[in-house]
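Presented below is the structure to which this report refers.
Only a single protein chain was left out; the remaining protein chains are all shown in position.
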Amino acid sequence: MKKQLIHFIRLVNFEFERMIKFLFGIIAIVIVSNLIGSIIVPLSYMSEARETMSLESLNVTQFLEMYPSFSISTVTNSLWIYGPLALGISGFLFYSIYIWYREWLGKNTFVYRLLMLPIPRIFIFFSKLFTVFIGIFSLLSIQYVMIRLFYFISPSLVSSDLYKQVDVSEVISSHRAFAFLFPESFGLFAGLYSIGLVFLLVLFTGILLERSFRITGFIYGIVYAVISLVLIVLPSFIPTIFKNQYILYPSEILLLIIAAAIIVSVVSIFLSKYLLEKKITV
Amino acid sequence: MLEVKDVHKKFGRKKVLNGVSFTAQKGDITCLLGINGVGKTTILNAIMNLTPIQKGSILIDEQPQSPDMYNRIAFIPDAAIMLPHMTIKEAMAFMQDYYDVWNEKRAKDLIRFFRLKTSDKIQDLSKGNQAKVSLLVGLALDVDYILMDEPFSGIDIFTREQISEVFSSHLIADRGVIITTHEISDIEHLIDKVVLLGDGVILKEFYAEEMREQEGLSVVDVMREVYNA
Partner (left out) sequence: MNLILNKRDPIYLQVIQFLKQEIISDQLHPGQEMPSRRQLAQDLKINPNTVQRAYSEMEAEKLIYTEPNRPSKVTEDPILLKQLKSEWVNQAVKDFVNAIRTVDISIEEVTTMIQSEMNHTQLGG
């Protein structure tokens, strides 16, 4: 038992080391772009504000009546922040697929080595899952730290009468992506990341179906993903389907969604275990 | 003993193995012989549970396949299977991390035997030296059986000589070896048992020395008889 745990931790560490260049690359892009944004956005706000004020001969009070003041939200709503975040998230989506296919592709077919390790093969599955999750969490933590950092940089570049203090929780809750990625309530947070986890489980299972049965498997994979999706969203459509809004309480619908998500996860794990043990081909 | 019993395998609709049965004893060098495309590699992959079979069974010392079998049987495929950017040293450390049966002393013996430098990166090595690294990580495991897929293909004559020396050396010791090849002449004197394969079936299974003693036939003579029949 203990030995198996050590093997698993080593495998996660190994996968993490293989990801590190990619992860640091993404993180570097986020940091650099965020830093540039935190400087450029207030500067350009200031120059625009000055220009507008002089062109329209407005004083600060008049200006603020017609135009928005500067807050940290001004920074977070800029492309400097959205851009690398979108890049990072789509990067990880790509990486979730690449983390499997790289074992088969290229001159060195490492999948032989991985499958021949004297450990349960589902460890390979979980180590990859963990690694992607660690990567995404690292990216998001860095993003969160960057938001905090903006408070030390941007305000000093804007004249104080144009700056409006908005605290972090408000910046996040008013931001379309951040509100989603950094939800305030723990329930929402857990729910969101559980959905992310279920998504990865289904994606990995789909990949393993493709790797086991090739073209036919690709079709199985898509069918599997569609069924999983339908199963999870179905409860929210029950009132519509039965044309009866009162058929279930919202909490009951939520419970059904959770149940569906758990079923999909368990099926995904067992199906992946079965495929890795019995159906996979090098 | 390693037993392959009535193994059937299809890729899509194409039948690759059509009821393959043979055994390989511990202490013997067993050679799977046949032209390319008759399913030699597929048999090894099936033994190692690297590809599913539709029918039949594979037993290793009477036990079915399991993750623990990789501590008893090693496979050296005809491809580099360590990450290209790893140094030989890192590749060895990786093996040691997961295999209870990794034998560091033998690994060092092999490094010396093959004249390799552990600080070299695998991707910078010649094809012959990459093949040696593959052999190294397989042979350094204290397993009972070693499977090698075409260990002599595509490498120069000196490397080939060096690799065939392995077979008679203490590096193999008393383990069971199965090797596949389409070219017997290099190793005819080294092997115990020959399993002749034709299109997914076993055509003949025999001990080379018995064939010489009882029929006065060389392995190539038997091949000629079997394949021309």
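Labels for the chains are A and B, by order of writing; each one numbers its residues from 1.
One rule holds for everything that comes next: contacts are C-beta pairs under 8 Å (C-beta built on N, C-alpha and C of every residue); 3 or more make two chains touch, one makes a residue touch a chain.
These numbers come from a predicted model, not from an experiment.
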Review point. Who does the absent chain touch among those shown?
Key: B
Check your understanding: Per the definition of touch given earlier, which of B:68, B:124 or B:221 contacts the omitted chain?
Key -> B:221
Review point. Where the complex has a chain not shown, which of B:55, B:85 or B:170 is the residue touching it?
Key: B:170
Check your understanding: In terms of residues, what is the contact footprint of the unshown chain on subunit B?
Key -> 27-29, 164-165, 167-170, 188-192, 209, 212-213, 216-221
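Note that only the chains that are shown with their structure count from here on.
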Check your understanding: Which residues of subunit A touch subunit B in their complex?
Key -> 7, 10, 14, 18, 106-110, 112-113, 115-121, 212, 277-282
Study note, to complete from the structure: Note: in the complex, subunit B contacts subunit A through residues 45, 48-52, 67-71, 74-75, 77, 79-84, 94, 97-100, 122
